[in-house]
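The complex appears here without one of its protein chains, the remainder shown in place.
Up next is subunit A:
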Amino acid sequence: MAVAFDEMNGPGGDLRPAYRELSRWLKETPPDALEYRRQEAELLFRRIGITFAVYGDAEAQERLIPFDVIPRIISSKEWTLLEKGLKQRVRALNMFLRDIYHGRDILRANIIPDDLIFQNPVFRPEMNGQSVPHDVYVHIAGIDIVRVDADNFIVLEDNARTPSGVSYMLENREIMMRLFPDLFARHRVAPVERYPDELLSALRSVAPLSASAEPTVALMTPGVYNSAYYEHSFLADKLGIELVEGRDLVVKNDEVFMRTTEGLKRVDVIYRRVDDDFLDPLTFRPDSALGVPGLMSAYAAGNITLANAVGTGIADDKAIYSYMPEVVKFYLGEEPILKNVQTWRCREPKDLAYVLDNLGDLVVKEVHGSGGYGMLIGPAATKATIEAFRDKLKREPEGFIAQPTLALSTCPTCTASGLAPRHVDLRPFVLTGSQHVTIVPGGLTRVALKEGSLVVNSSQGGGTKDTWILDE
């Protein structure tokens, strides 16, 4: 594996310009002062209650995601390019989803094989031919980006269902500003605080035609036991909208209402953080009590906007991911600005053969998996694990893709033995309304806290950092 690119110290240890002030500041600041601030930050996170739940871990029902106080800095030039690439990609994603559930031009052009869509468990036949308000499917996208060298940001994953983490982007900034006012005074950091306003106006802009001039938006959560519940309540609060559960909603004559102390009130847009499967027991899982009976028929009648739309999971799919460069070209007629990671589709015999021969060097992922579960990291795995995976691959090749192990960039991070480089990724949040695609300058930087580890997921012990986009 190649030596990772360090975002602060660059190749050959040359301090990169965006990090100049930070580096100077770090030299002036005694290590115990940093440690003291780190503890203070942790206390603040706990008091505010910024936690996530870990399923199956009864001991620690709520955990803190570790927060690293050293910011990750991106220059405005780098950001400008990222922003362009992200907007392009999300535009293409929306057009792809519309096409898949309507004309299917991309299938007829033989760019994507039919069975990859129709046999995919996250494809929703209920959405065939159904129009969604303003043709927007992915209102909120979280695109996972990794950096491999000075010039290249690569897309690792498209999260088009219910991407989470934006509350950390906002809270990390709040806490950094509280703890390090002097450090901010030395930089011009683009603010992220307008994200809730942008989100609300995007959501309002996609209200159905039957909505009033002041559409009512609500955020739907599975409830307090969901791992991202903190984020749900945080966002509802910042947006000034009701945080509803399925039991708060009722469908009458194909309209959706919430139960309030003044009686029923119509809801026009639901930012739902509930998965497709649980939205409506009449259409999807009948055993689920999280959803609202009749919601899908109100949706079909065009009386409610669901954000993100039902059936967007197909764009999350890692097998579809491998076609994204073609998807961008097909719909926009442009070269993709952001590259994909080279991906072998194990469903294709030639690719499978290559993957089986090179398992020790590759990362193999489940096509429908998420959160870093069920993956093989070849270089870090034991022989026995690799062999076990080889059997799985042969049995069910269509369930997997493989990618080279990327040399994810590193950033200086506080560790028990002082500052040390740790691998990071970045999840910017892209909003699509009826008129615009927008991105607040920033995102969630996740950091693998274990030395050498490439796994940044919070469920696997990863932490977060504040992400600074310099405004020059």
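One rule holds for everything that comes next: a residue touches a chain if its C-beta (ideal position, glycine included) is under 8 Å from a C-beta of that chain, and two chains touch if they have at least 3 such contacts; residues count from 1.
The rule is short, and it goes like this: contacts and distances are computed from a predicted model.
From the set "HypC/HybG/HupF family hydrogenase formation chaperone", "Alpha-E superfamily protein", "Cytochrome oxidase subunit I profile domain-containing protein" or "Ectoine/hydroxyectoine ABC transporter permease subunit EhuD", the protein name that UniProt assigns to the chain left out of the figure is "Alpha-E superfamily protein".
Here one chain is not drawn; of A:11, A:31, A:49 or A:121, the residue touching it is A:49. Check A:136, A:156 or A:243 against the missing chain and you find that the one touching it is A:243. Among A:210, A:233 or A:288, the one in contact with the hidden chain is A:233.
Residues of subunit A that touch the chain left out of the display are 46-49, 223-224, 229, 233-234, 236-237, 242-245, 247-248, 258-262.
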